[in-house]
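Below are the structure tokens for one structure; questions will follow.
The complex appears here minus one protein chain, its other protein chains still in place.
Moving on, here comes chain A:
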Amino acid sequence: MAMQFMLLFSRQGKLRLQKWYVPLSDKEKKKITRELVQTVLARKPKMCSFLEWRDLKIVYKRYASLYFCCAIEDQDNELITLEIIHRYVELLDKYFGSVCELDIIFNFEKAYFILDEFLLGGEVQETSKKNVLKAIEQADLLQENRIRITARVSMGGLRKNLY
């Protein structure tokens, strides 16, 4: 009873993020992605956000040019999954300031970091938007900070981060 995976893809079917909470081979992941992307892109705009696919329930929503697609299990609540997707989009929006697909393409690793502060192992870990954003902020500061983070001497700790 959890989310099995979340996929973000564009209207042309290009993958922008893939978070898998179940162990599958690369080949299986590719197959699932391909089939599911095809299925979702074939849906007409007025259709509902839920569909049954294999033995899973798929919840998807389009935000501008990106599809957010989650696979949940039979016992899970589809309507609250829509709220999960919406919350994630809000977090991205707050972080990037009016987020668009390009932000997620060029900063994909940040999109993952944000997701990992909101969901853990396929379950919601934090329901306060404020807390999630605070955690990301702190991690970003730690990343940019030149202060060593362990007692041991770090190599080249004074070199500026050219990211």
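In this section, a contact is a pair of C-beta atoms (placed from the backbone, for glycine too) under 8 Å apart; a residue touches a chain by one contact, two chains touch by 3 or more; residues count from 1.
Criterion: contacts and distances are computed from a predicted model.
Chain not shown in the complex: UniProt lists it as "AP-1 complex subunit gamma", one of "GPI-anchor transamidase component GPAA1", "Beta-hexosaminidase", "AP-1 complex subunit gamma" or "Nucleoporin 43".
In the full complex, chain A touches the hidden chain at residues 1, 14-21, 23-25, 30, 34, 46-52, 75, 77-80, 82-84, 87, 105-106, 108-109, 112-113, 116-117, 120-121, 123-131, 135, 138-139, 142-143, 145, 148-150, 152, 154-157, 159, 161, 163.
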